[in-house]
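All protein chains but one are shown at their positions in the complex.
When the chains are written out, they are named A and B in that same order, and each has its own residue count from 1.
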Amino acid sequence: MSGQKRAINQNSPLRRAVRRYRKNKAAMVCLCLFLLILLACIAAPLVTSQDPEMMHLDMVKAPPSREHLMGTDIVGRDLFARMLYGGRLTFGICFTAIGLSLFGLVFGVLAGYYGGRVDQFISRANDALASIPTFLLAVFIEMCLPSGQGNYKYAIALALMPPLVRLSRTLVMEILDSEYIEAARALGVKSLRIAGGHVLRNISGPLIVQVASNLSDAILTCTIMGYLGLGVRMPRVEWGTIVKEGLQSILSAPLQIVMPCLVVFICVLSINVIGNGLRDALAKEER
Amino acid sequence: MGKLLEIKDLSVEFRTDKGIAHAVNDVSLSLEPGENLGIVGESGSGKSTLAHAVMRLLSPSAVITDGQILFDGTDLTALPEDELRALCGRELSMIFQDPMQCLDPSFSVGYQLTECLLAHRICGKAEAKERSAAMLERVGIHEAKEVMRRYPFQLSGGMRQRVMIAMALLTGPKLLIADEPTTALDVTIQDQILQLLKDYAKQEDLSVLFITHSFGVVADICDKVAVLYGGRVAEAGTVRQLFYRPCHPYTAGLLNAVPTMEHDKNVPLQPIEGTPVNVFRLSEGCPFCDRCGKAAEICRKECPELKEVEEGHFAACHFAE
Partner (left out) sequence: MSKILQAEDLTKDFSVRDQRGRRRMFRAVDAVNFSIERGNCFGLVGESGSGKTTTGRTVLRLIEPTAGRITFDGVDITKADMAAYRRRMQIIFQNPAGSLDPKYQVGDIVAEGLRANRMCGSRAEYRQRAEELLRQVGLFPEDALRYPGEFSGGQQQRIGIARALAVEPEFIVCDEPVSALDVSFQAQIINLLKRLQQEKGLSYLFISHDMSVVRHMSDRVGIMYRGRLLECGEAEEVIGHPAHPYTRALIDAIPIADPDRSAARTRRPPVYGAEEAVTGCCYASRCPYVTERCRQAQPEAKKIAPDHVCSCHLFE
């Protein structure tokens, strides 16, 4: 088929999914919201002229103003700038963790594809991994690797892997069981081609949904790590450490803790709504 | 004789994100006590929607836009939910294609059977057990006491179907709605189940509304039959009228399309060409006109009304006579 004709076709499963997603108002609003936060963080120096580390000692615990959109903290640092620069780091850690966790797919696909002993081994190892608490893993990693560098991202990556392994394993098994795979085998299609064509195309939908839900998990875990003191060391900031600092002035300047929490809340909520929207849009079409 | 079930100008539509599906359009049917009515149609013809509408088991996206369903003179569409539920299961019951749909996998067969007698306060616990066992025997399950202890998944498909029928008949309903109860079964089991329903209906003066896609099943069990196409009644009449003198081209086409044991192998079958009408896009003309060999100008412009071609025999075709 020529590429041109392919482009004209309005009915590919992907296009239909996009169309369905765009009809979902809540999911669209949340997608815009999340992208806004993400882009603002990435482009932090362009969004604010304030220095996140500059202490305005004359303006300690200032309420929000035109100059300091979210006010200042107990040592007079601009919270808005800190949130933006902190978000850079938090998102950086989360996306790296998500990226690393995708290695789980390889194991899941292998387990589902080969079954038998390979499956047994991978599944048991995966169960073992899932039973280790994330925080224990993070503490252990902070002990082994240079601490205060955000190395807990490896712990998050490991913690996000088990659901991906499980999901990809069952998906692959389901797909391999279907009649179109049998038809392909009867046609003499090579195994590698079956894996690359049918299997890959059909597992992507549910996996995207799982990755979205993993992202919201990652942001929450990341914030909690920072809050518990496992986060990056000063002067670098991340959302978790900002929340922790805000706690010190919870009575005198409650906004200093309410604002960061609100941002994390909005982020996680919108990712979850996006995930739900994706699930509905990518779900198998009933006929 | 008063009518047991009367469906008047019923229209049901499904409001989905793909648009509105006109699943049932202006359907009128009636059923006398003790009579078996077959409803025949292909998938998408609205036959199942019709059955579910009577029991008010339609999915939330379905809306009854018009019409009445009179059961013994009461309009089921206007009845409050609790009164309807009291009526359903007692006076009218339903059996499905997939018995697992109405048998709860986590309770034993015996528990589920007695439960439906107890729920309607028909009798006490001991008697309920007694009656359930007797009903199982009656539907051809010989080790009734043993089967009552088992769970649905421990039974074969045919057995499950019998249990579901026993459950539906236990409360002594006047009307049984059977939604393709034998489609998933093997021919030999199907034959037994049909025989069972037929005998029971005759003995107990039960009316059966039998939804099916098979003319063979209709010929076996029904007195009257209605053929649905595109959510409309294409033809209705007694079984003999429809089989021996089909007046709607769709009915005639269906009867010809099925291979029989007598058909000459060297003569190709006569299929109805084309694809069933899409209920999302009904035109103002006859729903069958795109597939009909007799279609003329009028068929595309005007949807034919049901007209009586002989006593008790109706057809919705401009050319029926």
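The rule we apply is simple: contacts are C-beta pairs under 8 Å (C-beta built on N, C-alpha and C of every residue); 3 or more make two chains touch, one makes a residue touch a chain.
Keep in mind that this is a model prediction, so the values were computed, not measured.
Residue A:Ser12 is the one among A:Ser12, A:Ser65 or A:Gln149 that touches the chain missing from this view.
Considering B:Val12, B:Ile69 or B:Leu254, the position touching the chain not shown turns out to be B:Leu254 (whole complex).
Interface residues of subunit A with the unshown chain, by the touch rule above, are 1-2, 5-6, 9, 11-13, 178-180, 182-190, 193, 197-198, 201-202, 284-285, 287.
Of the residues in subunit B, those that touch the hidden partner chain are 42-43, 140, 142, 154, 156-157, 186-192, 194-195, 213-220, 239-240, 243, 253-255, 257-261, 263, 265, 268-273, 275-276.
In this text, only the chains that are shown with their structure count from here on.
Averaged C-alpha coordinates put the centre of subunit A at 50 Å from the centre of subunit B.
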